[in-house]
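A single protein chain has been omitted; all remaining protein chains appear in their positions.
Think of it as A and B in the order they're written, each chain with its own count starting at 1.
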Amino acid sequence: MNNINDTLIPKIGVITDVRIDTPDIKTFRVVTPDGKKAFDHKPGQCAMLSVPGVGEAMFSITSSPTNEEFMEFSIKKCGCVTDWLHQAEPGQQITIRGPYGKPFPVDDVFAGKDLLFIAGGVGLAPLRSVINYCRHYRDRYGKIDIVYGSRSKDDLLDYKEIIEEWATDDGVNVHLTIDNPQEGWDGHVGFVPTFVKELGFDTNKVAVLCGPPIMIKFTLDGLCEIGFDKTNVYTTLELRMKCGVGKCGRCNVGAKYVCKDGPVFRCDELEELPSEY
Amino acid sequence: MQKITREQLIQKASELLENGTVSAVLGWGIGEFDYDVTPTVFSTVEELKNGFVFNDFCGANFSKYLVKKTDKIEGKILVFLKPCDTYSFNQLLTEHRFDREKVYAVGIPCEGMADIAKVKAISGDGIAAIGSDGDKLVVTTLYADEPVVIAAKDVLAERCINCKSKKHVAYDELMGEEGEVIESNRFDEVARLEAMTADERFAFWQNELSRCIRCNACRDACPACTCEKCVFDNPNSGVENKSPANEFEEKLFHIIRAYHVAGRCTDCGECSRVCPQNIPLHLLNRKFIKDMNDFYGEYQAGAEVGGRAPLVDYTTEDLEPGEVFDRGDNNA
Partner (left out) sequence: MRKCSLDKINLLFKEIAKNAELYLPQDQTDGSATYKKWEEGSVWSNVLNTVRSPKDFFFPQTEDLMAFKTEGKNIEVIDTRKALDDFVIFGVRACDVKSFDILDRVFLSEPVDSFYALRRSHGVIISLACGKPSETCFCKTFGINPAEPTGDISAWKNDTDIFFEANTQKGKDLLEKLIDLTEECDDTAVVEQKAKIDAIMNKLPLKDLKTDAFGGGKTAELFNAPEWDELSGACLGCGTCTFVCPTCQCYDIKDFNTGNGVIRFRCWDSCMYSDFTKMAHGNNRLTQKERFRQRFMHKLVYYPENNDGLFSCVGCGRCLVKCPISMNIVKVMKKIGGKKR
């Protein structure tokens, strides 16, 4: 029966590199046993990673689709599978299947527009994929602003890449903030939603939000206050998933399944859904 | 046929609502048919008049509902308790599972409840109405020309055939006449299983438990199962499988549950009543009750608040484990 494909049957992935990003977030580089990328994806899509005997869970693919060598996943330690992964060393095999979900509309809606990315904590993980994609095809997009905040300087994900690559790009502005003052930090201090309002962006941009639910809520309110239209704001949802293809029946919000109709949602679409997320 | 009527109960509940003794009433809500009643909280006299029902199909034991319902309510909640329900009521109080001060308990007599499956076995399917006439049920069906008249005693639920008590062990107020604790034959079936060889007994349970669909209804209805977090709901327990991974696990679930409620099970019979597959789960619990009675002397869980179950009450007269072991051996 080996010739039948089923999306539930995963491929083998090899962790080739583990980067410690923050005290509770590590970034894992994954390829197939023959050293290739497991599959192609689009920015914002996810993959199911599993450790046999421990469990399977959905993660956003952190690396850009333009990276043709490997995939990366920035993973926060917070449950069975993630605890186990945080113990893993390079060479460890896991299983991988995907890609799942609807990506960010990078090739149509985003094209030619100024972009505003707003992330909190590990919420940068899914945005890194789309940010690097847009940086790669820099001429297709207008000005890019990135607002990123975390609890402390040590909790900022991809700090090195942000400072050395993103911040030095032409037409890319990076605005970092941390929740509380900290020695050795001369940047902005304060929560993301307030910081966004202080920065007061032009409202003819497309904004993309990702972070803890409470941050999304207040940032979205703030964006609306300064004149953003919800039809120009995108965010991602995360609910418990098992199959990844809209069949196991648990990640729905109203009639939409986050695994296949999301995880990317436009905020006005989200408003139409029952508040069960 | 119940000796107390729906009207009497509505009258009582209305009085207590209107004089402010209680702010809500936990009772039986009317269904689509004459037998499918649903436990319901009533807040007004109007609601009682429209939706309260009491008949031979009001089997549900309300005691467990008090754990959640007393949390949500301002003032007291009125609960109607049949004699067997009062044992669960006391047992839950013993375990400090709800606030006694928030409950106004009215004991009501019970003549035994009917099992709709038994009714249908006699009347046939397609029930249009079930009325009562003295100690008989009058069943009108879609298929029989004449109503089928059935003696209520012929369709009693199994737990009611072996009723252990018509006496209420807890109440604030009693309606009707108080009954007596009954010398029931409830251990006969256990004795029959004990008389089997180990292989026969295994085959018996194998057959019964093979029907289990792991819906957890037995656990969820059980007044002794009020853990905030059941081990079978814990994803980290390694046994949290919605369906049995194999035959062993299927039995494991029921055996663990039987052990866990041993000494606390009042033998209310809800587990067997709610089982969609008619597995006689109460027999597992009764086996434990019978053994404890044999080993440590008669004990009825819930007979009083604060009763010390034999398994948690050490006395110097307690049986030595070796004696239990030997007995098991002889019985194999």
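Note that in this section contacts are C-beta pairs under 8 Å (C-beta built on N, C-alpha and C of every residue); 3 or more make two chains touch, one makes a residue touch a chain.
These numbers were taken from a predicted model, which means no experiment stands behind them.
Novice: Checking the contacts here: which visible chains does the omitted one touch?
Specialist: Hidden chain contacts in the full assembly come out as A, B.
Novice: Out of B:Asp71, B:Glu240, B:Glu298 or B:Asp318, which touches the unshown chain?
Specialist: B:Glu240
Novice: Touch as defined at the start, partner being the missing chain; which of B:Val37, B:Ala224 or B:Ala303 qualifies?
Specialist: B:Val37
Novice: Mind listing the subunit A residues that contact the chain we can't see here?
Specialist: 1-2, 4-12, 52-56, 78-80, 82, 89, 91-95, 238-240, 242-243, 245, 247-255, 272-274, 276-277
Novice: Residue by residue, what part of subunit B touches the chain that was omitted?
Specialist: 29-33, 36-41, 60, 65, 117, 121, 124-128, 142-143, 207-208, 211, 213-217, 219-221, 233, 235, 240-245, 273-274, 276-279
One rule holds for everything that comes next: only the chains that are shown with their structure count from here on.
Novice: Using mean CA coordinates as chain centres, what's the subunit A-subunit B distance in Å?
Specialist: 51
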